[in-house]
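Apart from one protein chain that is not included, each protein chain of the complex appears where it belongs.
By letter and in written order, the chains are A, B, C, D and E; residue numbering begins at 1 in each of them.
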Amino acid sequence: MKMIDVGEKKKTERVAVARGKVSMSDATAGIVRRGESEKGDVLAAARLAGIMAAKRTPDLVPLCHPIALTGVDVLAEVRDGGVEIEATVRTRDRTGVEMEALAAVSAGCLTVYDMLKRYERGMRIEAVELLEKKGGRTGHWTRGKPARKR
Amino acid sequence: MKMIDVGEKKKTERVAVARGKVSMSDATAGIVRRGESEKGDVLAAARLAGIMAAKRTPDLVPLCHPIALTGVDVLAEVRDGGVEIEATVRTRDRTGVEMEALAAVSAGCLTVYDMLKRYERGMRIEAVELLEKKGGRTGHWTRGKPARKR
Amino acid sequence: MKMIDVGEKKKTERVAVARGKVSMSDATAGIVRRGESEKGDVLAAARLAGIMAAKRTPDLVPLCHPIALTGVDVLAEVRDGGVEIEATVRTRDRTGVEMEALAAVSAGCLTVYDMLKRYERGMRIEAVELLEKKGGRTGHWTRGKPARKR
Amino acid sequence: MKMIDVGEKKKTERVAVARGKVSMSDATAGIVRRGESEKGDVLAAARLAGIMAAKRTPDLVPLCHPIALTGVDVLAEVRDGGVEIEATVRTRDRTGVEMEALAAVSAGCLTVYDMLKRYERGMRIEAVELLEKKGGRTGHWTRGKPARKR
Amino acid sequence: MKMIDVGEKKKTERVAVARGKVSMSDATAGIVRRGESEKGDVLAAARLAGIMAAKRTPDLVPLCHPIALTGVDVLAEVRDGGVEIEATVRTRDRTGVEMEALAAVSAGCLTVYDMLKRYERGMRIEAVELLEKKGGRTGHWTRGKPARKR
Partner (left out) sequence: MKMIDVGEKKKTERVAVARGKVSMSDATAGIVRRGESEKGDVLAAARLAGIMAAKRTPDLVPLCHPIALTGVDVLAEVRDGGVEIEATVRTRDRTGVEMEALAAVSAGCLTVYDMLKRYERGMRIEAVELLEKKGGRTGHWTRGKPARKR
């Protein structure tokens, strides 16, 4: 196993956007909407957990390069069927930030689960996926339209 | 927000089992099967990443208690449609280990994605969910049969 | 230097409460009150940062024992002259949790500073101090009345 | 909440100096001066804890950018009324290092408290503040003269 | 790979002692003895680094259990041919602390190397080994006499 050498790659502006969802019952989603979770503000905690996880990605993903992130934004909102998390990560470095965006979404989803598990243990983290990436050798990529039902 | 006080809870044996999957094309699954990923052994890396993430759960999930885990086992295998990760976590402490099991699965899935993203950027982490938990005040819980198509 | 052996100490219920303050101008305090900080919700971020720092105290304070915290609660509110942070930490272990409570307050104060520094660089973290501790060999301790002007 | 994007900012030389103090009785200060603390060399531990905390600032302060520090110096000395900690942090990056300097001072002060708390629980961390910063868009800033009584 | 379940093991008092050495020229050892290293006090830094590493062993060694250490003591001294590090770690938990003692020694040795490498790059970390362990199912173990020339 090895962390591939990226020394020859150029430092360019790179962006990645990822998304995921914690599916839950309407009753549980209502608890979030009304701010009634015993542990506190679910959406604020999920956003902060996502941002912090983005910074710790190289600790979580063994072969991932340490990168100087220039920006991280994590959104969390209650949607039909659950809480959706979306993370946008930016850098000007030698590798892309897909892993950082996906790690942010994963940590946000885990945090949502943690704060609501006493109400519904059967929640499920679904469809954690990259939506878009820009920059680097492989250029612009977006997830094709039919890839996900919304 | 607060980390709920569990001082009154009893230290009992607790187990949690979680599972998730990285869905991918047959071509990418074949790369894993044949051990041809440029970054090395995908399944071994995913298992180790999962075990290490279980230990770091309180750093990832803000309101999660630090717990003395007594055992962690993470399985990773190529199945139809992708790589499946299953984690079993054990403790003898005051809170359950659902979050540790889910964090292990999430980190394992992220690691699979990282090692294969150059072959298929559109992979998706799916259905990260608790399968079973034992111990503690709420006792034994298992995910109901129809909860997941296999 | 050494981390003193506490193996002979009893595991008892222990609580520590600490407090501190970030002093700032009324204008800056107003930004917090009205929720106008560019970086987002100052008080929520400070509370979460405090809870997470309590769990990481042994990493921050070299000779501090790793402890199984059973509960952490961090409050943050705008008061005359600034933002006040108060942390309550609980354990059932062999050493007290004074350091965890003080670390939570310090991290909360640093987070407040970070989120407001673009508005007022001269803010100051003040009077980070233990208010009370219970449990353990030395028993109950409270800060004497005249110790702090409010 | 978000970690503001700094991708457009220039990488320039940046320096920040911060200071703080642990106030204590003369008796406790004497223990430090004579090197009699049971846990070992208080000033050396505080300096090292400060340097290590500067490197971990993005883990402590949720919305703080990860930065490549080029230098960190932490001083600790016994002064009238306590132990004073001063940290100087340098980088050549896109954001300032005020938070790193303040985090170093906070961790140094917490370490002083930890090593002396058995002698005096009522010590207090005081006046953790930025003294000076250089570099970046906002240029040179120094704390005004009357800002602190010495 | 798995972190073996130790839930059935008893919590008993356990101690481990490990030792290692950084071999170097007399000239370099003299720099340590006279306290002339540019980076500061080599022996104090090595001791503190060892203590902190003991606490982080489960992060460094993937299949190692997280353990509540009750005490850690690290010694560092200049001996013929280099700097010797000895670590004693104690716990009252379900697994032994051999890895914590060896990790403390390794981090102490790395720190010695770091602080002196500008004077002698060819230094070598030698004979990091367990000297003794007590407690647990396998009882008392000591390294046999002829195992190391002193």
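A few notes on this one:
One rule holds for everything that comes next: a contact is a pair of C-beta atoms (placed from the backbone, for glycine too) under 8 Å apart; a residue touches a chain by one contact, two chains touch by 3 or more.
Just so it is clear, the structure is predicted and the values come from calculations on it, not from any experiment.
Note that the absent chain touches A, B, D, E when the full complex is taken as a whole. For the options E:17, E:53, E:69 or E:89, the residue in contact with the chain missing from this view is E:53. Against the chain not displayed here, chain D makes contact via residues 13, 44, 47-48, 51-52, 54-56, 68-74, 90-92.
Within the entire complex, the positions of chain B that touch the omitted partner chain are 40-41, 44-45, 47-48, 52. One chain of the complex is left out; on chain A, the residues touching it are 1-7, 58-59, 62-63, 65-68, 93-94.
As a convention for this text, only the chains that are shown with their structure count from here on.
Distance from the centre of chain D peaks at B, each centre being the average of the chain's Cα atoms. Each chain's centre was taken as the mean of its CA atoms, and the one lying most distant from chain E is A. Copies chain A and chain B of the same sequence differ in orientation by 180 degrees, per CA superposition (steps of 5). Of all residue numbers used where chain A meets chain C, over half belong to both copies. The two sides are thus made of the same residues.
Inter-chain centre distance (chain D to chain E, centres taken as mean C-alpha positions): 29 Å. Centre-to-centre separation of chain C and chain D, using mean CA positions: 16 Å.
Inter-chain spacing, taken between the CA centroids of chain B and chain E, is 32 Å.
Looking at chain E, residues 44, 47-48, 52, 68 sit in touch with two or more other chains.
If the chains shown are joined wherever they touch, the resulting network has some other arrangement, not a path, ring, star or complete graph.
Across the whole structure, chains are in contact as follows: A-B, A-C, A-D, B-C, B-E, C-D, C-E, D-E.
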